[in-house]
Structures are given as C-alpha cells and as structure tokens.
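What you see is the complex with one protein chain gone and the rest in place.
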Amino acid sequence: MSQNTATEYEAVIGLEIHVQLSTNTKMFCGCQLQFGADPNTLTCPVCLGHPGTLPVPNEKAVRYAIATGLALGCSIAPRSMFHRKNYFYPDLPKGYQISQFDVPICSDGELAGVRIHRAHMEEDAAKNIHVGESGRIHGAGRTVVDYNRGGTPLVEIVTEPDIRSGAQAREWLQLLRATIKQLGVSDVNMEEGSLRCDANISIRPVGATELGTKTELKNMNSFRFIERGIDAEIARQTALVNAGEKVRQETLHFDPSTGSLTSLRSKEESHDYRYFPEPDLVPVAPPAELIEEIRASLPELPLEKADHFENGLGLSVDTARFLAFNAEIGAYYQEVLLEAGADVDAKRTADWVTGELVARIGADADPAESKVTPVALAQLVTMVGEKKVTNAGAKTVLDRLVESGGVPEQIVEAEGLAAMGDGDELAGIVDAALEANPKAVDDMKAGNMKAIGAVIGFVMKQTQGRADGGEVTRIVREKLGL
Amino acid sequence: MIERKDVEYVARLARLRLSEEEQERMARELGAVLGYIEHIEELDLSGVEPTSHVVDLVNSLRSDEVRESLPREAALANAPEVVDNGFAVPAAGS
Partner (left out) sequence: MSADLIALSAAQAAVALHAGEIDAAELFSAYADRVAGEQIGAYLWREEGNPLVERPADFRSTPLAGVPIAVKDLFCMEGVPSTAASKILEGYLPPYTATSIARLQAAGASVLGKTNMDEFAMGSSNENSGYKTVKNPWDETRVPGGSSGGSAAAVAAGLAPWATGTDTGGSIRQPASLCGLVGLKPTYGSVSRYGMIAFASSLDQAGPITRDVTDAALMLKYMQGKDERDSTSTGLPDEVELPSATDLNGKRFGVPSTIDWSGVQPGVKAVFDAAVERLTALGAEVVEITLPHAEHGLSAYYLIAPAEASANLARFDGVRFGLRSEGEGLTAMYENTRHDGFGAEVKRRIMLGTYALSSGYYDAYYGRAQLVRTKIADDFRAAFNKCDFVVTPTSPTVAFKVGERVEDPLAMYLSDLFTVPMSLAGIPAISVPAGLATPDGAAQAAPGDDGALPVGLQIAGPAHSENALLDAAFAFERATEHMPAPWER
C-alpha cells in the first residue's frame, strides 16, 4: 500500500437546541417570565419545588411546541406524555426535571435537508451563580441559586446527525433561528440564553456508514462560536485519530477566547436518569382540529421567504438565503422595501442592506436597533435611484446615518453631497480635467476609451464624488466629438 | 439478590449517605422485600397496557395567565442559607 494515502475523514454532527418559549408565564406555574428581573422575585411554591405543590402545564406552551413541530415538518403525537428525569442539582428544585421521554410531542421532521429526530417539551433549570470565597465557615466558594428562570418552558429540538461541518451547522442554525423567530414562539436571543445549542460530533472515514465515538460540545452561545467550536473539535478528533489514538466519549466546553476545548465533569456520574411517567400530569392529546388550526395560522417561514426573495424579487440565491435566514436583517430589508414604495429596485436595495449596511454594523447586529431607520435607508436608496446622490455620496451619507442617525436629504443638503446635474459647473470642471490630462485626451482620440478613467478621477476629486460618472462620460464624448 | 455494590450505587443515585452497617442492613431488608415482589415475574402479562394514571383525563392545562409570585422574603423565608438574595449552597461542581 502506498504510504502517502492519508485517510480522509468526514465529520458527523447532530445538534440539540433548547428554545425558551416566549409565553407570559412559566411551563407549570403562573409566575411571570422576565429576563433580568431581581433574583428570586419571580417564584412561587410550585417553581421552588415546595412540598405538596403540583405542576399544571401552560396551554400556550403546548401550542407553541406544536407550532414549532409543524414548522419543522414534524408529526404531532396524538397522545404524548410527560416524564420525570431524575438528578440532583441546585438549579433543579424538585430533584427531577419534567420532560418528555419515549413519546415526544413532535417527531420525524426535516428542515433544509437536516432531519429532525424529535422536538419535546420540558422545563428550564434555574440559574446558578458562583460566588467566591467570603470567609464563611463552610467550604470555599458558594453557589447561589436564582429560581426566576426555573420552570421556563422549553422546546428541545434534536436533529439527526446530518450536518458535516461547522459552517453548515452555523448556517442551518441561522435558518432554524429565523424560522422560530418568524413563528413568534421565542425571542431566540442567544446572549440571553433563549436559544442554546449543544453539538454531538464524531468523525469517520469518508464513505464509511457507521458512526464513530461522539463527543458533546455544550452550550455555545453564538453562531460564530458554534462554527469555531465544532471545527476545533473536528480538528482535535482528526488529530487524535491520525496519531493512532481513540476518541473518548466526553462532554466538552469550547472557550472562544482561547479556542481551546476542556472536558466537563458530568452532573450525575452515571447518567442514570431513572425516567418514569410523571404521575402529576395527564397526557397531552391535541385534537386534530387544533393541530390543523395551528398549521393554518403559521406565518411565511424563511425557506418560503428565500424562495420569494429569489424568484419573486429576482435576488441572487445567496442574497435571498442570507436575508431569509438572518431573521432581523431580512425583516429590516422588507421594511425598507415597504417604505421605499413599489418602484424601488429590490435588488439594489438588497445590496445596500446586505452589503453596505451590514458591513458597517456587523452581521450579528440587528439593523432595527441601529440608528439607520428603514425610512432613512429607503429614502437614501430612492435618492440614488433618482441620481440625486451618487453611489459614493450615498456611502458617505450612510456613514453619517450609522454614526448618528438623521434624514438623508438633510445630510446631503448639509454636507453638499447632492449629485451634480448636467449644468455649466460640471462642464467647466470637465474642461479643466481635459486640459490637465492631455495624454488621456490623445489616447481617447486614438480609440482607447479606457483612458477616460484619469479624467473621471480628476472630476471626482474636484467634486468630492458629487459628479455622476455617466454624466461625465457623456460630456467628455460630446466635447471630444467621440 | 441485591448486592452491597448495588446498594452503594443506588444510595449514591439517591444522595443518601449510608454507613457500612446501614448498607448491610439495607441489602438484607431490600433483598427480603424484592424476594416477595419477584412473584410478579410469574404472571403472563403479554399484551397488557401499562397503567400510569387511573384518571381518564387528557389535556389538563391552564391558560397562560400571570399569577402573583411570592414576595422575595417569603420565597427565601425557609432557606437554610441566603447569600445575595439567593439560595446558597456549597459550590456546585465540586
């Protein structure tokens, strides 16, 4: 056998996504859900796990779970049950989490080529905050628990291992996030933890069908970290295997600041969760009419939206998908289109949003939270279309808008950025340009129109970009009789 | 029937500290009870559906309406240790 035929590996990745539902109240009690409230002000005997208390499921959360399942193409179980998942941890007040086990409410779906194994309902854990040593008698540090978050309704979505790279994981998650956002069932805010993702990762020789030993990458809180974390783990596993070592089944944490992966110790050494049917709850059996009613009320979802952007508005595939999968940017774009009116060029508007604006505020930012209102951007795009401002001038206007907001027309006025028309002033500057570039004039006369660049450059410099390149060309041709 | 190592494992799962002597005793007593219980192995239960609820109810749900939470003092009133308005425990993960 040839020595230099290194084995090629492919990654096999499955994702587990926890989505906090944006109901008014918790999954099993009437405590209000509110991010960032003072610790332990949103609790009651039920979500503190007091003796004798009982859970009563939130109807809205069940509805949201069904909507999520339907949007992911899942079947909805005619009768699903809650189970208890038993383990001890301070953030788990009852000593068990109410979750679903063998009959989840949603199963067997698919989103953009990635199969959904299941999506089930459960309750979130509370928040543990570690506090340092404080001279207390018992032990060193303490963990302080805030039960406000405890009991938040969650949908846990589990994919089949259909993903092959970090980049694919990121793109798919963006689509998932946009889909859920469009449904209106969650804020899907990764920083606040309303969308959390774990990845199961293994590698195998290309062409192999059986799965390698997988590791679990926990709780990555941005799309960028997910991509980097997964790629780092694939690289780690590949290096291990190439060095003749074995991948060990373990749970890992990715540190984005150092790019390193560290092994986490498990909560319950054995993972013997002793699931059994939750005797405090009866089955959830959504009537067929309810499922159909929810199905009928689903909004246009990102995949449909991408189709509309591409085939309805004529955007490129990439731009269409980018806008559809990045929920906030897509929504902003649609808003700008709406403000700009029917005559605006959808494609050019898309370029302004996905190119110029995103370049200035970053792809992770929500443009709606920038200082550039959709009305302002719509006005700017319209002005460009009407040649009231040149592309270069408009970019300067956008810089100002991003910095401090405002109205494009006023900025153009105040900074003298209005495009020069075909008036005498521009003709005079063209004359000066021709005079200053005799060689270019000769070249053009000799048939080399490329030489006009020098002339346009001169004019642009003189006018600080307010001149329209097309207009300058027209005047030059006229003056030289070309 | 039930071995000491099983007792140790189960006690660990249940977060129960048991002394050597308690483990011995537990193994003996649980062994006797399980010996009695195991008669259910003799029954033919093929095709039988499990019963986890005797009530014939489904969809016992509540509407998504906010109820008043406890004042924080009341929530913390029974806590063995309070730090920074939270329930304090020895550092988790250790």
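Brief remarks follow.
So that you can tell them apart, the chains are marked A and B in the order they are listed, and the count of residues begins at 1 in each.
Methods note: a residue touches a chain if its C-beta (ideal position, glycine included) is under 8 Å from a C-beta of that chain, and two chains touch if they have at least 3 such contacts.
What you are looking at is a predicted structure, and each value in this text was computed from that prediction instead of being measured.
For subunit B, the residues touching the absent chain in the complete assembly are 2, 6-7, 9-11, 13-18, 22, 26, 29-30, 32-34, 36-41, 43, 45, 48-55, 57, 60-62, 70, 74-75, 77-81, 87, 89-94. For subunit A, the list of residues touching the undisplayed chain reads 45, 48-57, 84, 86, 88, 90, 93-96, 138-139, 143, 145, 270, 272, 274-276, 279-282.
In this text, only the chains that are shown with their structure count from here on.
Listing the residues of subunit B that touch subunit A in their complex gives 9, 12-13, 15, 52-53, 55, 57-67, 69-70, 72, 75-76, 81, 83-93.
On the subunit A side of its complex with subunit B, the touching residues are 23-25, 29-32, 38-45, 48, 56-62, 79, 81, 88-91, 128-131, 134, 138-147, 265, 268-270, 272, 274, 276-277, 279, 281-286.
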